[in-house]
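Structure below; questions to follow.
Here is chain A:
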Amino acid sequence: MSDDIVLDVHDLHTHFFLRRGVVKAVDGVSFSLRRGEVLGLVGESGCGKSVTALSLLRLLPKGAARTVQGEIELEGEDILKTSDREMRQIRGRKIAMILQDPQTSLNPVFSIGNQLRETIAKHFPGPGGTVTQRAIEALRNVRLAAPEQRMDQYPHQLSGGMKQRVVGAIAISCEPLVMIADEPTTALDVTIQLQYLNLLKELQEASNMAILFITHDFGVVAKMCDHVAVMYAGRIVERGPVRQVFDNPTHPYTQALIASVPKMGDQRGRLHTIEGQPPEFSDLPVGCRFAPRCAFVEDKCLSTYPTDFSVGNGHTSACWKLEKPE
Partner candidate 1 sequence: MRRYILQRLWQGVILLILVTTIVFFLGRLTGNPADLMLPEDATEEDRQALIETLGLDAPIHEQFIIFISNAVRGDLGDSHRYRTPVVEIFFSRLPNTLMIVPAAMILAILMAVPLGILSALRRGGLIDKFSGTIAVLGIATPNFWLGMVLIYVFSVQLGWLPSARMGGFEHYVLPTITLGTFLVAGFMRLIRSSMLDILDSEFVKLARIKGMSETTVVWKHCLRNALIPVLTLWGVFMGGLVTGAIVTETVFAWPGIGRLTYEAVIFRDYPLLQAVILMDALLILLINLMVDILYAYIDPRIRLAE
Partner candidate 2 sequence: PASAAQKGTLVVALDSLGGQNMDPILEGRASHAHFQAPMYDSLVGFNFEKGGIGPGVAERWELAKDGLSWTFFIRKGQKWHNGDPLTAHDVKFSLERTMSKESVASRSAALRRNVKNIEVIDDHTVRVNTNGVQVHFPASMSRAVFQEGQMMPKKYIEKVGAAEFRKNPIGSGPWKFVKSVPGDRVEYEAVDYPHWRGKPNFKRMVILLVPEESTRVAMVRTGEAAIASISPEAIKEVEAAKLKMISVPATMQAVYYLWGTYRPDQKDNPVADIRVRQALSMAIDRQQIIDHVMNGKASWPMPFATFGYSVDTDTERWREWTRKAFRYDPKRAKELLTEAGYPNGFDLKFANTALPGTPYMVQIGLTVADFWSKIGVNIKYKHYEWGAFRALRRGQKELKGAASMYRTAGRPIAVARYTSGFMSKSLSHLFGNTKKGMNLCDELCQSFDKLSLEVIQARDPDVRAERTNRMIEMVANSWVAVPIIEGMGYWAINPKIVGAFNPIPGRHEFGDVFERMPRADQKAWR
């Protein structure tokens, strides 16, 4: 089973070194991704999801951020140790990424064909015709009508959903092992989102690629993911198979989060809420980061960060509550 692991992230720490202090945006994140697995990464805004993703690609803002600790093993090789050159070969080819906003992630001054071809030409160099064929194929894969004509169009001539599919086509065109999707549908309409998610799922199943799916929408997780990791203030607090986490959330944060989502079924009760604010990254509590907002807080929570406790079946949770009395 473990042979199947394509991406193994271990104890990743990525910090921002800012004038006002060190922002520990990712502070000890570990997870692994198997071939064909879709892992959802959920959490509140600003908890470090995107920074985790960018750390995997080594595309953190230069100067400000650095991965200070940890290993990222892609097919068993630590990509934090590879050269920039090799890293460029990995990007796009082995790890691809879809960004959140289709409006801004395509370069407005080049045709989409141009942008698609350059990726393919980079990773599968070949005669122009072949590259173009492949590009058209990629557009066709994402169900874009009349792909030949689309090649010469510019981003502003496409709708949001079409653009997002182009971005998807770019990501998939090089048949990557791992795809990171950073909230790829937040900017889309629900109906278009559904189209897109179905498409992604289909493509994923067909190519058996692994996806790290970043979102804060539990619906999306439920639809897309096999496993889910819940992140809070730079750390993963709970992780496990989707069903298990949904049915039986063990971390108080996860519980609260799931409870606070309005449901389609019930009507007009009061919603569950989490009081308070997430902590400031530059001023993190020593103990459990959720402790100040937690309904079940104990003394221990305030002094020591909990270790991961297994709840079985690969389901773990970082909460002292789960510590078995010795």
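Inclusion criterion for the candidates: all candidates are chains of the complex that A comes from, given by their letters.
As a convention for this text, a residue touches a chain if its C-beta (ideal position, glycine included) is under 8 Å from a C-beta of that chain, and two chains touch if they have at least 3 such contacts; residues count from 1.
Because the structure is a prediction, the values reported are computed rather than measured.
Within this complex, the numbered candidate that touches chain A among 1 or 2 is 1. Residues of chain A that touch candidate 1 in their complex: 57, 59, 63, 88-93, 96-97, 99, 101, 104-111, 118-119, 122-123, 154, 156-157, 167, 170.
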